[in-house]
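Removed: one protein chain of the complex. Kept in place: all other protein chains.
Showing chain A:
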Amino acid sequence: MHIAEGYLPPVHAAAWAAASAPFVIHGVRALTREVRANPESTLLLGAAGAFTFVLSALKIPSVTGSCSHPTGTGLGAILFRPPIMAVLGTITLLFQALLLAHGGLTTLGANVFSLAVVGPWAGFGVYVLLRRSGAPLMVAVFSGAFTADLSTYCVTSVQLALAFPDPGSGVVGALAKFGGIFAVTQVPLAVSEGLLTVLVMRLLVRSSKGELTRLGVLLQGGAEKEAAVR
């Protein structure tokens, strides 16, 4: 979903950077607060960031005959809430922009907005809605991760369509084109990401029950039942 370096007109690049900046700044504050209040959560924070690192490095073949990669942002958003994921996602994007020429500095704002802001918030929203309506933990985790992944690629398609409207069919025509490249390719990958996130969450439920209860992912006292339900 990375928009390549220099591939957004300067005005668009600046606008997306301005849109992303408050989320990242707010995220840095939330992250500092979390680490100060709960130093022991640093390790799990690292693990959530690491999950994004692994997943966004994996280019996987898809049904459209091209390759794309998952985002891994759903897990961190569910565990630590979206603001913190805005920071972890930005770190991943910076690493790729600076060392891999994947994405870019001028397009960082736009890429942060899709991967580190909209993805985590959309995924977290779906997760919370499902949990409140009584869905089992793992169903909510899968749907949250799936949504975080897919919504990221939809936003990228919109960003490109706005910057490069089709001369004949306008923004809508361009959206169909970029959506075909990004969003359709992404559907099976979003399923994969959902399944991998469920796998990691299952491992966390076994290994870090106390931490998950503190973060509110597992309910106090209901932890045993949750673990059995999955």
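What we mean here is this: a contact is a pair of C-beta atoms (placed from the backbone, for glycine too) under 8 Å apart; a residue touches a chain by one contact, two chains touch by 3 or more; residues count from 1.
Convention: contacts and distances are computed from a predicted model.
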> Going by UniProt, what is the name of the one chain that was not included in the view, given "Acyl-CoA dehydrogenase", "Cobalt transport protein CbiN", "NADH-quinone oxidoreductase subunit F" or "Response regulator transcription factor"?
Replying inline: "Cobalt transport protein CbiN"
>> So one chain is hidden, and I want to know which residue out of A:21, A:43 or A:129 touches that hidden chain in the complete assembly.
In response: A:43
> Hey, which of A:15, A:30, A:198 or A:217 is the one touching the hidden chain?
Replying inline: A:198
>> Across the whole complex, list the residues on chain A that are touched by the chain not included here.
In response: 1-7, 9-10, 43-44, 46-47, 49-68, 95-102, 104-106, 156, 160, 164-167, 174, 177-178, 181-182, 185-186, 188-189, 191-192, 195-196, 198-200, 202-203, 206-208
